[in-house]
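For this view, one protein chain was removed and the others were kept in their places.
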Amino acid sequence: MLRRVLLSPAGFVGLFLLLMIIGMALSAGYFFPKGPWALVARPYMWPGQRPGLPFGTDSLGRNILAAIFYGARVSLIVGLVATVCALVVGITVGSLAGYFGRGVDAVLMRITDAFQTIPGFLFAIVLVSILSPSVTNIVIAIAVVSWPPVARLTRAEVLRVRETEYVQSCKIIGMSTPRIILTQVLPNSLSPVIVVAAVLVATAIITEAGLSFLGLGDPNVMSWGTLINVGRPSIRSTWFICVLPGLFVVMTVLALNLLGDAINDALNPHFRKR
Amino acid sequence: MMPNASVPRESLLDVEGLSILIKDKRGDVRAVEDVSFSVAAGETLALVGESGAGKSLTALALMRLLPKTLAVEAKRITLAGKDLTSPSELDIRKVRGSIMAMIFQDPLSALNPVLTVERQLVEAIRLHETISRSDARARALELLDMVRIPAASARLGEYPHRLSGGMRQRVMIAMALAGRPRLILADEPTTALDVTISGQILDLLKELQRDLGLGMLFITHDLHVVRSVAHRVAVMYSGRVVESGTVADVFERPRHPYTEGLIQARPHGSFVTDGHRLREIAGTVPVPSARPPGCAFEPRCGRAEADCRQIVPPLVLEPGTARSLACFHPLQQEQYA
Partner (left out) sequence: MTALNRHLLHYLGWRLLQSLVVSTIVVIGSFMLLHLVPGDMVDVLGGQRGDMDAELMATLRARYGLDQPMLVQLFHYVTGVLQGDLGYSFRNSNTVLSLVLQRLPATILLVVCSVAVAVFIGTLAGVFAARHVHRPIDVIISMVVLIFYATPVFMTGLGLVIIFSVKLKLLPVGGLTTPGVDMTTLQLIGDVAQHLILPVLSLSLFYIAIYARLARASMLQVLNQDYIRTAYAKGLGTSHVIIGHALRNALLPVVTMVGLQIAELFGGAVLTETIFSLPGVGRLAYDSVFERDYPLILGVLLVCSFVIILVNLIIDLIYTLLDPRVEVSR
């Protein structure tokens, strides 16, 4: 499957971009040992104005390129961890609802509905402000607003798989329910969820950037959103402080979406666009 | 009861050398090759063959409704005097529905699910004549009556999924008749229906043909249907016509080994009580891209010889008869007492 993903132009570009971003995150300490908060020059320097500062400096004189490299870490970690949490919760809720049906299903689905009715970003803002801004809480907040669609999707797939013959035969031979769910139902339900996972990571990254942009990010951590927020007051003159990290957000999201599309195409050859 | 084929009628549709090519980078594949036939007014020609023989493709090619990946080539196609060998988009649009109309196999998927019967009928009506909407509605009711749909005015407001299979097919027939066409292309119209209903639809089609003097190209894989509806039959195998003639003649005295095989393979009459075994033709139909160089049926034929393997037998009109045959070593007339 990896080969198929790589062969499609979308998948290739997506993977390439993503690897580049990951590379940035991993090598941040190597290229910029002083960290993202170090004041390296006078503030508001334009990109390229001084060799060694290809992205210029922000309102306090910090190296924007360094901040972007370190910011990649935050975005990726938050995106990944939040998505994993959302997946765990969503898959659990969805498979329980789908497998047991009736009362369990009704209750779980009403709860899922309730979570979906509340505007996600608004809810994240509220959660973060109540719990106080920190990376952990941001991850929790994003996971809390992201799991409903996963639950819905898992439930639909489980409903479909539950009625298949191989599951019925497992029931007949007396396999225990948890075993059926874990070994038979889930492995066959998860392919659409994998596709959605890529989109979830992208959404998580956008949400984190949005939260930081509003000033609700972890103050101890330099993220892309933080940088954008820093550049907001001076947007009329030194707009690059906002635009440069923004471009990286766009690139990461683009990469994840392209990758998600390529994975989708690789897993569902029937639905290949003609 | 078989229709009478002995009276000669004016030719409505003449097809000569029709081929359908699947365009491919590695080389075009001929899904249908050099097919020729004709249909007269008031007469039904059945196009018979197994799935994949190219029957539906032929009908769709006449209406130019094939997907862009397929190309149509023909030596000559004439419909009601018009030359349709290589029509422009406008030419073929003028002909669709007004001279030549088509009914499809699955009426559920062939009717738009979000539009009412009235809307779909009136659209077809007003496309081919300029009349007011209320007049068109009246004509729609007329058409529904013609296809024997009871409580027609109630049916007008219905959506396709609410009608029964037989009813839907009648609506499709009504829609096809809206433009007062002279030729109907029927692509397996009864295959998706159960037996009692399909009998009714066949009777309806025969009646309409008689009353309106329609020519009909009837595509099917069911020989019983051919017997009950068609005057003449053309047998297709792997994209080519191998035998054609009147139904009585071809069914009682088949000359092409494949035709004989088809007829023998039918469960017939006393099959159950007499304990006759079902005779099948060994082997399978070749895919268009893997056709043998000579006669396509040769690998399965008990009468094949060297020439069959090397040269494609041409479709030849037997002098003095209404029969055409594409075989170098056909079953002889003498075999039938």
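Here the chain labels run A and B in written order, and each chain numbers its own residues starting at 1.
We take it that a contact is a pair of C-beta atoms (placed from the backbone, for glycine too) under 8 Å apart; a residue touches a chain by one contact, two chains touch by 3 or more.
Worth saying up front: this structure is predicted, and the values here are computed from it rather than measured.
Within the complete assembly, B:L111 is the residue of B:L13, B:A31, B:L57 or B:L111 that touches the hidden chain.
Shown as candidates are B:M63, B:I197, B:L212 or B:L331; the residue that touches the absent chain is B:M63. Remark: the omitted chain is touched by one listed residue; of B:S11, B:T85 or B:S98 this is B:S98. Across the entire complex, the residue among A:A41, A:V135, A:A156 or A:L214 in touch with the chain not shown is A:L214. Of the residues in chain A, those that touch the hidden partner chain are 110-111, 113-114, 116-127, 129-131, 202, 206, 209-210, 213-216, 228, 232, 235-236, 239, 242-243, 246, 249-251, 253-254, 257-258, 273-274. The chain not shown here touches chain B at positions 63, 65, 93-98, 101-102, 104, 106, 109-115, 123-124, 127-128, 159, 161, 172, 175, 178-179.
Operating definition for what follows: only the chains that are shown with their structure count from here on.
Averaged Cα coordinates give chain A a centre that lies 56 Å from the centre of chain B.
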